[in-house]
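Let's look at subunit A:
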Amino acid sequence: MLTLSTQLNTYLFIGAMLFGFGVFGLVRRPSLIGMLIAAELVLCGASVNFMAFNRFLAPDPTVGQIITLFIMAIAAAEAAIVMSIIIAIYRNYKSIETEDLADLQG
Partner candidate 1 sequence: MNKENVIQELQALAAEGMADQPEVASVAAVAGPAGEEEAKPQTAIPPEPRRNGVLEVDYAVRGVHVDVQIQGDQVVRAAQILDEAGMTLEAITGVDWINDQELEVVYDYSYTGGSCFRVVVRARISRHEPTIPTVSGVFPGANWHERETFDFFGIHFEGHPQLEYLLLPEDCDFHPLLKDFKGC
Partner candidate 2 sequence: MNLSISPDIVPIFREGIFFGLLIVTVFGALLATLAKRMTRAILGLVVCFIGIAGLYFFLNSHFVALMQLLIYVGAVAITICFAIMLAQPDEMKMAAKTPALAGPFAILLGGAVTWVLASTAMKATWMAPALKVNEGTVKQVGASLLTTYSMVFELVSIVLLLAILGALVIARSGRDKIEC
Partner candidate 3 sequence: MAGYFTNILGGAKSLVVGLSITQRQFFKKPITLQYPWESLEMTPRYRGHIQLIKNAESGTHQCISCGMCEKSCPSDCITIKGEKQEGVKGKVLVKYELDFTKCSLCGQCIANCKPGAIEFSREYNLASTRKEDFHYDLLKRLKEQK
């Protein structure tokens, strides 16, 4: 009987995949929003890893959960900030594609 749900490796693999997708999207996406979405995936990948270790390996199973909760808080903060930046940039440049934002380079 294949019991995927009770194996640590399954979760770690999923976490790695999500992380990989996130990196892939970060590089590939031309627009800020696409990058934001990819970044959320990266964070999720990390969270899944934490949760998996928390479940299977950690002596204190609260730690992973707490770290995941913190990641969520950071993700929410990030989303809010990125959204406001996107809006501000859009106002000034009429575009949110990274190509068009060359002016922002210091």
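These made the cut because all candidates are chains of the complex that A comes from, given by their letters.
The criterion applied here is as follows: a residue touches a chain if its C-beta (ideal position, glycine included) is under 8 Å from a C-beta of that chain, and two chains touch if they have at least 3 such contacts; residues count from 1.
Everything numeric in this text was worked out from a predicted model, so none of it was measured.
Engineer: In the complex, subunit A is touched by which of the candidates 1, 2 or 3?
Structural biologist: For subunit A, the touching partner among the candidates is 2.
Engineer: If you look only at subunit A, which of its residues touch candidate 2 in the complex?
Structural biologist: That would be residues 1-5, 8-31, 33-34, 36-38, 40-41, 44, 47-48, 51-52, 54-63, 65-66, 68-70, 72-88, 90-92, 96-97, 99 of subunit A.
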